[in-house]
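With one protein chain removed, the remaining protein chains of the complex are shown where they sit.
Chain naming follows the written order as A, B and C, and within any one chain the residues start at number 1.
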Amino acid sequence: MSISNEQLLEMYYSMLLIRKFEDAIDLYAKKGIIPGFVHLSTGQEACHVGVVKALRPTDFKYPDHRGHGAILMCGTDKKRVMAEIFGKATGINGGRGGSMHVNDIEFGNMGFNGIQGSITLTALGTAFASQYKGTDEVSVVFMGDGTLGEGACHESINLAATWKLPVIYALINNQYAISTHYTEAHPQKQLATWADGYGVPNEVVDGNDVEAVYEATTRAVQRARKGEGPTLLEFMTYRWQGHFAGDPAAYRPEEEVQAWKEKCPIKRLKEKLLAKGESEEALKVIEDKANKEIEEMLEYSLNSPEPDPEEAVKHVYVGWEVESKK
Amino acid sequence: MSISNEQLLEMYYSMLLIRKFEDAIDLYAKKGIIPGFVHLSTGQEACHVGVVKALRPTDFKYPDHRGHGAILMCGTDKKRVMAEIFGKATGINGGRGGSMHVNDIEFGNMGFNGIQGSITLTALGTAFASQYKGTDEVSVVFMGDGTLGEGACHESINLAATWKLPVIYALINNQYAISTHYTEAHPQKQLATWADGYGVPNEVVDGNDVEAVYEATTRAVQRARKGEGPTLLEFMTYRWQGHFAGDPAAYRPEEEVQAWKEKCPIKRLKEKLLAKGESEEALKVIEDKANKEIEEMLEYSLNSPEPDPEEAVKHVYVGWEVESKK
Amino acid sequence: MSRIISYGKAINEALHQEMERDENVFILGEDVAKMGGDFGITQGIWHKWPHRAKDTPLSEQAIVGLACGAAVRGLRPVAEIMFADFISCSFDQMVNNAAKLHFMFNGKVSCPIVVRAPQGAGIRCAYHHSQSVESWFMNVPGLVIVAPSTPYDAKGLLISSIRNDNPILFLEHKMLYNMKGEVPEESYEIPLFKADVKRQGSDITIVAYSRMLHFALEAAERLAQEGVSVEVVDPRTLYPIEKETIINSVGKTGRLVIVQEAPKTMGYASEISAIVTEEIFEYLKAPIKRVASLDAPVAFSPVLEDYVLPTVEDVVKAAKEVMEY
Partner (left out) sequence: MSRIISYGKAINEALHQEMERDENVFILGEDVAKMGGDFGITQGIWHKWPHRAKDTPLSEQAIVGLACGAAVRGLRPVAEIMFADFISCSFDQMVNNAAKLHFMFNGKVSCPIVVRAPQGAGIRCAYHHSQSVESWFMNVPGLVIVAPSTPYDAKGLLISSIRNDNPILFLEHKMLYNMKGEVPEESYEIPLFKADVKRQGSDITIVAYSRMLHFALEAAERLAQEGVSVEVVDPRTLYPIEKETIINSVGKTGRLVIVQEAPKTMGYASEISAIVTEEIFEYLKAPIKRVASLDAPVAFSPVLEDYVLPTVEDVVKAAKEVMEY
């Protein structure tokens, strides 16, 4: 498998875009302009970019609660992703979902998850439909190290393995579930070994190396498309921010955070690109482009109207209207 | 570890008692005298006897829905076990539970399970209490091959392994969950390997060899008492009857049933005892004793009164009476 | 053409006909395929369509979750939960996934799943195999709950449920499986969200569903002998609630008894009582009465089980009290 320079540059752009997107969200969340709370994927960009770039628009992608990065990669109109997080009428879901619930069926973006573990089960269904219809779309579920504690994960992998469903578990091990280190919540040293118990192929992958992520995902996808069943990929990475924007994350050592920041996936790719002969200037152009796009998204989001309140009771049922306040 | 002849004779008696107990229950269930449905453990006697005999009265034992055998081993007054299954006032739970729900806290008999998988979680709590109080009781959960499908099992073993709780999973692989062969419900060839995914020690044990069952359990119990955490034991055996008394079990090949009947755990122990020099006559005396005990239990159960209807609304709460029909 | 068949058979026939009609329909659940279901309701399907009948592991979460995901892709899953009690294990999937999918996707996705589950007491199987579960779900917007009381309704309502685009919890009653009644051979739909007047009357309205409908009809018969004319309304769809039929009936009779098998507190009857009081208080000639199980788990022994369940006698008594008020 070889990744072209062009692809790498595109990945570089994407990772920068996610980084800047999260920075913007962080800022507007702390300003109190974005309602509710937001979980940022800063530091995990390589996982989101590497996984989704290895997929087709027709595949089913299940971003989790820390999913902005993956969502931005799906193909969904990015400014409408941001507008959704701002709770605006122009949001991709009309502002009814917000940060944790940004979905877009058109691009197989199944971001609707607020209950950890739940999407490992929904993914069984989209994967089953491929098998049922004899098509080759795969279903990729993002999940965190902490989420692995949920019983749902077991029911999912047990069935996927038994029925050989095209499910890929993209387990982002960013070391913590809120304040709890993964070694305090699980008995395994590497969570990937959990899949051994089901005979499910698994790999531990450097989650800060976008090429490694892309390649591992591609292998898993190939297996899945051929009907060989599920794979679990454990991406080792780190959550730079607190659990949510504003969480001081006092529960973890500052040196640990610094050490991981040294391993920044974007810096790493940049060095690789420079080594491959790309110029600082060319990379600067890409960065400017990302900055500009974020500016446009922000402008769009900030200037979008609030939803019509009556929308709050729409689409509860198909063919049955619930009472509104008239 | 060596098991004395005396112990073996006691086990022989226990296995015979369970066999005859189940035969009696089968008969009275089919006669329509026992209400509801009953799940018989015929053919699995070695598992129930071997496991419970390796435990203390103060340990916590969680028989499952096919649990008569284990329940009879706990120390609970056996005639009151049978009376419970008959739904009588003299039943150990006053007739409110029946076959699936025969429990007796006095002997650590936690038989209250109707929801598969649920007791793997309760067992965490009784095991945790040992750790919390610094005592060495273990908690042993019986579970079937089918039950392993439940998400609860994952949450249980994950926590037990992480916290090193004294839980022993006595997984009775009798090949079927109702009509579904275990290889159709799980990806593993041996379910014990599931525990590998959690780094939990596990063994596959001949579930028709009571000595092997006893010894494997003893090893697991020792580990647990020393604070070394959970063990999973997979006992390979077979369910002679249908899923419930009356189920024709048309879903499985008759030859399979016959082959397993050849491997009868009681016959097997009998042959061993004869080889060790016990006489046919001595074994006959034991069998007569078992027959007699069953007769007495039946007489007790059949002649016991029905519960007082008002009992149906007792013990819903502590300190709050629910409305009765006056 | 109509024949006399059982409620269980009527459901089975609906499944066969819908499998035949639409290749997106498939069934899944524990022992539903090769064995045809623990209560035999899915018999014959696997034999005809082996790839469209799936035996699952004991994994209620996966059953409902898989159904939701498959529905998103245009399939029409009909899942069975062996006993309704076990939906407790997939409660999250029902409440936070199935119920909200359409809403979460802002209407761009729907979740046309049917989760069939036998519920109710009477078979002497104690508290983990006897519950009536509708109350667990009636504060969960997005779900639809259907509970047929007759073979005719069971077939028509199941066909409508499979064709409907909402997530539907289809509650069958174990004690009705062997009940016989007239059922057309051909396929037919019975509208959801529409109560059915099962008996016309003018003095008092009794609302009852599932097994309790038959208690209500028997009570009505007995009361008729004493000169009381009872109107019996079967809501059929329990949730969301179509109010008109009940309100029209009580508007006419001025008296209402509601019968449910679930424990009394916070049952379907409570909601109907609240609605009627709120909307047509002025028409009420007497207090509304609820007939229900006592607020206790269902115990095993027949004398205990029978003690907590409502009886025909209870319905008659409540109706008389209302009449005599």
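Points worth noting:
FYI, contacts are C-beta pairs under 8 Å (C-beta built on N, C-alpha and C of every residue); 3 or more make two chains touch, one makes a residue touch a chain.
Everything numeric here is computed off the predicted structure, so don't read it as measured data.
Of the chains on view, those touched by the hidden chain across the whole complex are A, B, C.
In the complete complex, the hidden chain is touched by one of B:Gly43, B:Gly67 or B:Gly94, namely B:Gly94. Between the chain not shown and the residues B:Gly151, B:Gly197 or B:Pro309, the one that touches is B:Gly151. Subunit B residues in contact with the hidden partner, per the touch definition given at the top, are 60, 92-94, 96-97, 101, 103, 105-106, 110, 112, 114-115, 118, 120-129, 132-133, 139, 151-152, 155-156, 158-159, 162, 314-320, 322. Residues of subunit C that touch the chain left out of view are 85-86, 88-89, 91-92, 95-96, 99-100, 103-104, 127-128, 135-136, 138-142, 239-241, 262-263, 265-271, 273-274, 277-279, 281-282, 284, 286-290, 295-297, 299. As for the chain not pictured, it touches subunit A at residues 35-37, 87-88, 91, 95-98, 100-101, 113-117, 146-152, 177-180, 184-186, 251, 306-307, 309-313, 316, 322-325.
By definition in this document, only the chains that are shown with their structure count from here on.
Ranked by how far their CA centres sit from the centre of subunit A, the chains are topped by B. Measuring from the averaged C-alpha position of subunit A to that of subunit C gives a distance of 40 Å. With centres defined as mean CA coordinates, subunit B is found 45 Å away from subunit A. Looking at subunit C, one finds that residues 56-57, 59, 61-62 touch two or more other chains. Shared contact sites, meaning residues of subunit B that touch two or more other chains, fall at 148-152, 184-186.
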